[in-house]
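Note that this complex is displayed minus one protein chain, with the remaining chains in position.
Up next is chain A:
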């Protein structure tokens, strides 16, 4: 019963709301069926599956609120769950940031579900692992990979008439391929709504090519270099670009504790902060990377431009902060799109006299929230480019760089690709700051 239809889910939610005596009551059902397979050293290490549905109930008396959850659905349990939420609400202190629950909302029709992905079987997963391993064994390489997939749903309903339902499917795959002697390593990563767009062998081959090509890496002096950052370097592993997207919160900026805070007070909304070629927006109906059509509060997620031609166009306003500042509240999207051109990574390499190609950035951590400075390292395929060609692999390096500076130093933007539910173009950036060498492969 992990994946409920709209009618099944709303029937449960209606019943839950019916049990409530609170001034306001909201309920949310989420469910998923997830399967996974993990392999390393060219052999499967673990495989499993899990399914669950859970209900969250928020009850409010005046400005007092309480939350309870359960994962059993008989009437007695549902009734008890509502009662517990109400009991906590009665005991809780008044919330000075109380905002009334939303009334009925119009949501876009989501496009996040593909029956093909929902139908994936354990045999399919085993085959993915087997194909990936076979390709690597044939080239005397070693594969370590992970596949996770499954359908999920979210349904919401509240006592003010709000109602929403969305089904999603997703498949995430990543593979790291290493040479037998451990001197070369390559990586490929991707995610898909529709499994028919997933090609295990092509992705594994990409990682295998990078592994084979990264043997014999030479050390170069750390310093400022022109770099080509592949999408995986920009958004995977808590990437440098999503760091910026997650930091677009108006409240932190207004409170003076964000890179978007203005000297003397206020925020930088409307200011030009990045290169004019930088436009970042979100659109839940983007066919390549569709997203959620409502957020946890029940706010509709609509197409929205965050950065327009380098100008800070919109920031995230929670419902409380929006009301306080007389701004429209913003739903936080599940993915973003950075506009780009038509050039592939290979095209960007061709147009580079001297530079570094970066496959992946790793262990990215905040260093200074004032400037959004982050540190991390290159990993799984770093190459020196000369006269439009890859000259040789180079040893990995640590960088210390701010995405704000990075988006001001843009040389070229390539064609966006889907990654992590986002559309991310490869970027060519000048003066990217490397601060030390790493012996890691």
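Everything below uses one rule, namely that a contact is a pair of C-beta atoms (placed from the backbone, for glycine too) under 8 Å apart; a residue touches a chain by one contact, two chains touch by 3 or more; residues count from 1.
By definition in this document, contacts and distances are computed from a predicted model.
Of the names listed as "Putrescine-binding periplasmic protein", "ABC transporter permease", "TldD protein" or "succinate dehydrogenase", the one that matches the UniProt record for the absent chain is "TldD protein". Within the complete assembly, A:97 is the residue of A:75, A:97, A:346 or A:386 that touches the hidden chain.
Within the complete assembly, A:146 is the residue of A:19, A:107 or A:146 that touches the hidden chain. For the chain missing from the display, the contacting residue among A:120, A:217, A:245 or A:377 is A:377, taking the whole complex into account. One of A:139, A:197, A:272 or A:398 touches the chain omitted from the figure, and that residue is A:398.
Residues of chain A that touch the chain left out of the display are 26, 28, 30, 36, 38-50, 52, 54, 56, 58, 65, 67-72, 81, 84-85, 87-88, 91-93, 95-97, 122-123, 126, 129-130, 133, 142, 144-146, 148, 174-176, 178, 182, 249, 255-257, 259, 261-265, 295-297, 318, 320, 362-373, 375-377, 379, 396, 398, 400, 402, 404-405, 435-441.
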